[in-house]
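Reading through the structure tokens given below for one structure.
What you see is part of a larger complex, with each chain still in position.
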Amino acid sequence: MNFKASVIAEFLKGEIVGNPDAEVNNVSKIEDGQPGTIAFLGNPKYEKYVYETRATILLVNKDFKPEKEISPTLIKVDNAYESFASLLELYQQGKPQKTGIRPLSSIDESVKIGENVYVGEYSVIEQGAKIGNNVKIYPQVYIGDGVEIGEGSILYPGVKVYEGCKIGRNCVFHSGTIIGADGFGFAPSANNDYKKIPQIGIVIIEDFVEIGANCCVDRATMGATIIRKGVKLDNLIQVAHNVEIGENTVMAAQTGIAGSAKIGKNNMFGGQVAINGHIKIGDNVKIGAQSGVLSDVKDGEMLQGSSAIPFKNFWKSHVIFTKLPEMRQQLNQLEREFKDLKKSMP
Amino acid sequence: MNFKASVIAEFLKGEIVGNPDAEVNNVSKIEDGQPGTIAFLGNPKYEKYVYETRATILLVNKDFKPEKEISPTLIKVDNAYESFASLLELYQQGKPQKTGIRPLSSIDESVKIGENVYVGEYSVIEQGAKIGNNVKIYPQVYIGDGVEIGEGSILYPGVKVYEGCKIGRNCVFHSGTIIGADGFGFAPSANNDYKKIPQIGIVIIEDFVEIGANCCVDRATMGATIIRKGVKLDNLIQVAHNVEIGENTVMAAQTGIAGSAKIGKNNMFGGQVAINGHIKIGDNVKIGAQSGVLSDVKDGEMLQGSSAIPFKNFWKSHVIFTKLPEMRQQLNQLEREFKDLKKSMP
């Protein structure tokens, strides 16, 4: 299906520079744009592609002024990245959607299911669970006893939610993610072995949370492990028992949060970060990839390293680390010269 | 259901200080204890909450003496933490249990199944497998050809056990854990590609082993990857082919053990630790989070860092690392002064 520049500009409330009748039927990245596609210029680093791209239409920010002649039709908008995302969304919504309760699923008769719900093949929904309107449960998902899932949430194939956990509205969990497995709680006993501490708490996940593939969010020992509204987790992330993650915090892949850590809001964690148990991380904190955080962090701090220190300090120290052999040589040389001098003195 | 302090004290063989008729119907953490709940004081750091908690009953160690007046009824026991764990266990055992072989499962007719076994929906048990008494196999589990699972073990939804692996008694495997996938074995060939080495060994897991969610324990090339009695693994842990992990060793999340490493008993590994292949780690070893261990480790060592060195040495060096800019400045300053002095000399 083809769309004219004029139609797209109207949808995005943008301004056309060029041919309003230019037509596209797909999207592309600016650096490999093909005729018949629409692309966008987000990062200024990519500006050179504006003059090379073969895309037919280009979304740009309102203040963009080309320095040379260009071939695509421009549509100028407030935020080219966001506008492009809206188009992608439109594109995706146009695809056929999964619907209906498949007969090859197993749903306990006590389960309450809202309207317009999809339950895929070989999914299991156990006793007393409540599934909100417009929820999509793909095949091979497990929903334990008494689990609640809010309106519009999507659980991709193979997600498992253990009993009693509460999921908010408009959440997305990708395949292989496990919500509510037992926290890692064992009491050492006299003869070096361990006695399991039953984990009788739950997991509470608020609205608009997206969790990637193969993550683990453990249930609390008592009370709840809590993931607040708008949190975004990448893949293979570990969230231990009784952790709390504040609103709109985002974490890159393979990060791990140890038990009972309290993480503030609007934080950004890089990949493979480790957060110690029982500590408190403030708001608007940034933690670089592979860092290990051992103790409390104040609002707005930027940390790097294992164990982590302020970002700038880390990099100053790291540069010197890479030159330690020269520095030791300098020290040894100075020491020798000093001794020589001393010897030579009367 | 309500329980009186007197009944709980009798069950725990504890001594009541306060009202023996005080009643509770749930458990809580001391720091957010509510009326009608029982909490415990384990960590002395939490003692201040003894004087603030609204919990009705509090478990404490025998030797605990309050410094001020307190409101909850105390039950004094030998080990408050362990006693509390016993109560949690009792609480959990009171919940309805899954039972029976569900008709929506697929069990080969050659499979030997013990008494009182639960097999959930869409689980598959292949030819020649043996399932002991009281085993619980939740939905969507895969049990390969000839697998043996000992009495009382629990496999949560979605666990996969490849053919031939042997699981002991009273083990617990959480969702998404994969036992017995092929070890990572490839022989380089002349034209830069790799020839797969078939992995024809198995995995042996002894009794009382608990493995968290989304872990991987690879089968051996030949022989067996072995996890000894009482080992506890957190989530997202990698155990490569031909590894052996000794009794009662515990590992935190996202740790990885490379091929053929031999790990001793009673060890404690932090999260995101990496253990090199083909090395030998002794007993009673502690390895801090994010450490990387390249070579053999003796009994009782405590290591930190990547690559790891003795714990104390690491922290002494790390402190200086954070001050390297000042140290270099000090060195440069000294050098300058030395040169000035030399110049000024006759």
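Chains: A and B, in written order; residue numbering restarts at 1 for each.
Throughout what follows, a residue touches a chain if its C-beta (ideal position, glycine included) is under 8 Å from a C-beta of that chain, and two chains touch if they have at least 3 such contacts.
No experiment lies behind these values; they were computed from the predicted model shown.
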{"item": "Given 2 visible subunits, total identical subunits the whole complex contains", "value": "3"}
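As a working rule, only the chains that are shown with their structure count from here on.
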{"item": "Chain A and chain B, separation of their C-alpha mean positions in angstrom", "value": "26"}
{"item": "List of chain A residues in touch with chain B within their complex", "value": "106, 122, 124, 140, 142, 144-145, 158, 160, 162, 176, 178, 181-182, 184, 186-187, 189, 192-198, 200, 214-216, 218, 221-223, 236, 238, 240, 254, 256, 258, 272, 274, 276, 290, 292, 306-307, 309, 313, 316-317, 320-321, 327, 330-331, 334, 337-338, 341"}
{"item": "Residue numbers on chain B that touch chain A, as the complex places them", "value": "27-29, 32, 81-82, 85, 88-89, 91-92, 96, 102, 104, 120-122, 138-140, 156-158, 172, 174-176, 208, 210, 212-214, 229-230, 232, 234-236, 247-248, 250, 252-254, 265-266, 271-272, 289-290, 306, 318, 321-325, 327-328, 331, 334-335, 338, 342"}
